[in-house]
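Please see the structure below; I have some questions.
Complex shown without one protein chain; remaining protein chains in place.
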Amino acid sequence: MRYLPKSDSESREMLDACGASSAEDLFAHLPEEARLKRPLDLPPGISEYEIVQYFRERAAENADGYASFLGAGVYSHFRPVLVDTVAERGEFLTSYTPYQAEIAQGTLMAIFEFQTMICQLTGMEVANASMYDGSTALAEAAMMAARATGKGRLLVARSVHPEYREVLRTYARNQGMPLEEFGYLEDAGALDTEDLERKMDGLTGAVIVQSPNFFGVVDRVREAAEIAHEGGALLIVVFTEAVSLGILEPPAGADIIAGELQSFAISPSYGGPFAGIIATREKFIRQMPGRLVGQTVDTRGNRAFCLTLATREQHIRREKATSNICTNQALIALMATVFMTVYGKRGLRELAEQNLAKAHYLASQVKPRFCGKFFNEFAARAPGKAPDAINKGLLKRRIIGGLPLGRFYPELADSMLLSATEMSRRADMDAVGEAFA
Amino acid sequence: MRYLPKSDSESREMLDACGASSAEDLFAHLPEEARLKRPLDLPPGISEYEIVQYFRERAAENADGYASFLGAGVYSHFRPVLVDTVAERGEFLTSYTPYQAEIAQGTLMAIFEFQTMICQLTGMEVANASMYDGSTALAEAAMMAARATGKGRLLVARSVHPEYREVLRTYARNQGMPLEEFGYLEDAGALDTEDLERKMDGLTGAVIVQSPNFFGVVDRVREAAEIAHEGGALLIVVFTEAVSLGILEPPAGADIIAGELQSFAISPSYGGPFAGIIATREKFIRQMPGRLVGQTVDTRGNRAFCLTLATREQHIRREKATSNICTNQALIALMATVFMTVYGKRGLRELAEQNLAKAHYLASQVKPRFCGKFFNEFAARAPGKAPDAINKGLLKRRIIGGLPLGRFYPELADSMLLSATEMSRRADMDAVGEAFA
Amino acid sequence: MITKVRPHLSQNEPLLFERSSPGKIAFQLPELDVPAVKAEEALGEENVRGSIEGFPEVSEVEAIRHFTRLSTWNYAIDYGMYPLGSCTMKYNPRVNEVVARLEGLAWAHPYQPEALAQGSMEVAARLEAALAEITGMDAVTLQPAAGAHGELTGILMIRALLTRRGNPRKKILIPDSAHGTNPASAVIAGYGVEHVPSSPTGVLDLGALERVVDRDVAALMVTNPNTLGVFEHDIMRAAEILHSRGALLYMDGANMNALMGIARPGDFGVDALHLNLHKTFSTPHGGGGPGAGPVAVKKELEPFLPIPRLKRLGKRLTWDYKRKHSIGRVRAFYGNFGVLVRALAYILAHGGPGLRKVSVDAVLNANYIRKQLEAYFELPYTAPSMHEVVFSDERQAKQGVRTGDLAKRLIDYGFHPYTVSFPLIVHGALMIEPTETEGKRELDHFIEAMISIAREVEEDPKTVLSAPHGTRTSRVDEVMAARKPVLRWR
Partner (left out) sequence: MITKVRPHLSQNEPLLFERSSPGKIAFQLPELDVPAVKAEEALGEENVRGSIEGFPEVSEVEAIRHFTRLSTWNYAIDYGMYPLGSCTMKYNPRVNEVVARLEGLAWAHPYQPEALAQGSMEVAARLEAALAEITGMDAVTLQPAAGAHGELTGILMIRALLTRRGNPRKKILIPDSAHGTNPASAVIAGYGVEHVPSSPTGVLDLGALERVVDRDVAALMVTNPNTLGVFEHDIMRAAEILHSRGALLYMDGANMNALMGIARPGDFGVDALHLNLHKTFSTPHGGGGPGAGPVAVKKELEPFLPIPRLKRLGKRLTWDYKRKHSIGRVRAFYGNFGVLVRALAYILAHGGPGLRKVSVDAVLNANYIRKQLEAYFELPYTAPSMHEVVFSDERQAKQGVRTGDLAKRLIDYGFHPYTVSFPLIVHGALMIEPTETEGKRELDHFIEAMISIAREVEEDPKTVLSAPHGTRTSRVDEVMAARKPVLRWR
């Protein structure tokens, strides 16, 4: 086998050294009844070329070469070439978690830069080195808020990504954290703060909102913050479209931000791997889940970096840890770091402006469902035309339309969620307009 | 511009330091009449995404996704992924010719390994670090032979690649080296050694043959060697299909081997960049063109490598150099080195065996034109069907057929040259068979 | 004598923020083909941010140099052996990176119509089937993003099953040799944790188990081979005890690299286990992730798998969301799909016989190291080793040198250290897992290095205590980092 670096004679020598007459000897101590007595029922190994061929065929079974207006938590953005150039360097790709700081300064410094940029983007004071994704980041943020406030009840906006809420529910249910949802305004698609106020109580540890919310609407975070804080709860703000932070004021009043960085040069990849983050205020740092890199010095006085505050983590604290997370999404975070570096201060703004312009052009071709302000995504409906019918027509033109909302919001069964980014071409948007007309 | 790393304020500072009030000042000393007084008539720069888009569109105008039986000096072989993994490392990709040995040991040692493997493959004693391609390697080999023998006349087999002969003619004509061609046997497609003997004379410095020759025929190198040597000439043997060396006895009796390594993981790339090589006997080493890497030691006694015997080269010897070559094809040679490493002793043999089997299967479906033994390429004809007509039919099945030979050999206008490699699929070969039937 | 490395120059590099200069750019966007929009109008003035303070401003060449220079400060598998016990740092085949980036796969949106996602779904289905066969289990979910996430998912399913049976029970038993994620995951699943001491030979103590398994115990979480690299000889008896008392057996499958084609959890009594595709199945660690932690279960647990489940309808695959007993979702979408692609590529490359050879070679390598080093280092547990071997620093500690010091010194010899101080049941552990992708030459270098260090401990402990000496960064002050946390540049 080409990945195995021992010749037969080397294996023989090593077996001899071990005093084993054959490889079987090495397993002789296993209980007989636990042994597999037949070969695995898997075909023999294939060559590199056949592997590529196999996956090419699979790729061809997918929608290759379609324009798409799907967003809903996963966005199509240009991926600067440098991102893969960096991520494919063996030194980053094939290294482990940087526990041995002296030979992992490259990864450590990049994470430190990542943490810094996430803070700059979100306006928070500290950010961790990544979570699995946005949805689990939210669940962890909720548990973090419960620890910080000593109160487990969660009040979650229905305009938070439905799948994020499902994940949250799974965690909350088993943690014994009561979870209640509050609504959105039928006209604006923004938070129904009256509903929130109504449902707020003294047991509530966290109010959870998303902005831009699942409908793309830039939401009323400040109001939510006031209500949450008045009730002694923390405000958790979720984002799924990181590019929006290039132009939107970071959520003022948030105590914890849980977000998804897929938009930062991470290909949609059928839903993962992506990278979640948690950013918060310094005072909550001991409650943070996930790894943190800190700056320090080496014995010669040179600046150095290392993993730190590990007493929050499972490998030290075990059942008392702030989270069970161990392996995270480091390489994806690195890719996002390269993305942020390439775009930089001016680029991220310009990128966000292009998204804004494209989405507003698309919106001008169709009928937005809500009147709330939006960034690069919005709900739309065509009187008398079902979303599925519109999409079917678009598919014939090799365009994947929007996400029909009925799946998650029965009351919005007449609407679909459309996203436009810098990659959206005017001609395709015009085609969507025609399909809606 | 994203590739330019100076901010305006930095440029300003630097201009100040230079005592220039503007960038224009730096060019003020140029003669006014030599200056371009208008902007270049080229459109403004475009983004990375548009560049990719532009070339994708061009790629789509080419034959993407066709099976092909074209060979004729450029062969389709699987490219192990490792080849690009290595060649894309910035340390290899973005370094210069290794003149400064202390910080170029990576490139130097790889070339030393390359030279070694080329010797092992060809049975020669020394090999250089690469030439532009096979055709110029041949021209250089011919001039080398003339220097070594003091005789300039060249006798070239017509079964040498026609474009190689054209290049040779260009060099020979201007070097004042008379060039004559000799024929091939009408039935076997092999050297007409009688014709060679007839044309041989005491002024001939080199006899030039190819094996497998342009028709794919494993040629009569030994006989040619005898005739050449008897006449006091050197024998130059050309190869264009390096994979053949995995199974064919290296050309016995050759004094110089000039070859093309495209088959070693170099994509066809519309004809280049490839890598030529010259290998020869130690006694001709001072006549070799091109760079050579040698083994030596550093001041601490560690093994080290450096460019050597530079007194043959243009930067030292100028008009007395063995060649004008400077920049060569180092990265391609590195890729070939990785290829040879991946396939190794067993793999290159197995690869050659697969080529042999595929070509012989294809030959069994059509009518070979010659009876000479062949490796992975052969001429074929279909009674009553013109090559162009056959190819036209195949194109409809998304198959590119063979190279019609009439273009280079009017007497073979009824034939085409077909190549089959490990990549050729049986179904496609069957389709070729049907087209010939 | 250090023979594997020599000192060389390595480029320094400031933080990105220190490199920035106003107006430098590394990007260009295509020109807008639609009218520009005034942000203040579209978003409301109060929602539009000013410029992002401190965000980098560099050019493309500076960006590539920055990250290239940083990269050279890392050690990596591509440089050499990485014997981190429990982490299975094996070679990461590069073809896997190529296929994961094929456009049709990499650009598939999780919500694109199923008819236009059959390729991705087929990849998932084939991987599920292969993992089921390798583990001997009945059903697999690919949703969990890493091992710990898989543990949580598995324990939640156990909880759901027990709840359905009438009582979720209260606690999970966990051997004292277990990985830290096990207790942490159990707690997130809503359970208490009871640690069970290992037997004097480092394995499950059946007597103790008999004593502690009562009606409050939901499951035992066991790692097999355990973290000492020892196969749990009594695993089937343990399963019987648990099952007879209504509890389940969860296996941490992090060490499956020892067992492929050799023994299957499904055949030795396990009810649920997770796999770490970033260990056994070679998906790259990437400096800490991403991974994937599929969970395989027996039929009984199948109804509780997370939604959605992949289902075959004739020739088509579909996502099934209507599963009333499901624990729900543990992650948005379908898992770390790009990681799954790589793992399947790895399985296809080896095939059945190849995977068995992987395990055989992994075990051979560990035993070879054990044999060569046991004269120099204390072996606290002498049961036969599978894929890894755990020594202790007992002998070296007498000279004041601890496992962490030995590890740092190993860096000077050109290796990444082994895993330090884990498992906890070994005081001063040296946990060494070579994996199957190390050849004899590299192993011999490692063995020589370890022996040489053992000698240094006797003759010149100071050198070991102050290691590493050859690296661009000498020993890092972790205490200061934690005492005065600086977690971002300002």
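Observations, loosely collected:
In this document, chain identifiers A, B and C correspond to the written order of the chains, with residue numbering beginning at 1 in each.
To be clear about the criterion, a contact is a pair of C-beta atoms (placed from the backbone, for glycine too) under 8 Å apart; a residue touches a chain by one contact, two chains touch by 3 or more.
The structure presented is a predicted model; accordingly, all values stated were derived computationally and were not measured.
By the touch rule given at the top, the unshown chain touches A, B, C in the complete complex. Between the chain not shown and the residues B:Met117, B:Ile257 or B:Ala336, the one that touches is B:Met117.
Screening C:Ala36, C:Val61, C:Ala115 or C:Ala129 against the full complex identifies C:Val61 as the residue touching the chain left out. Only one of B:Ile46, B:Leu203, B:Cys371 or B:Ala437 touches the chain withheld from this view, namely B:Ile46.
Counting over the whole complex, chain A has residues 2-10, 45-50, 81-82, 85, 90, 103, 302 touching the chain that is not drawn.
Within chain C, the residues in touch with the undisplayed chain are 3-12, 19, 21, 24, 59-62, 64-65, 68-69, 72-73, 78-80, 91, 93-94, 411-412, 414, 437, 439-441, 470-472.
Throughout what follows, only the chains that are shown with their structure count from here on.
The most distant chain from chain C, with centres taken as the mean of CA atoms, is B.
Across the assembly, chain C contributes 23-27, 29-30, 57-58, 60, 64, 68, 95, 97-98 as residues in contact with two or more other chains.
Looking at chain A, one finds that residues 48, 78, 80, 85, 88-89 touch two or more other chains.
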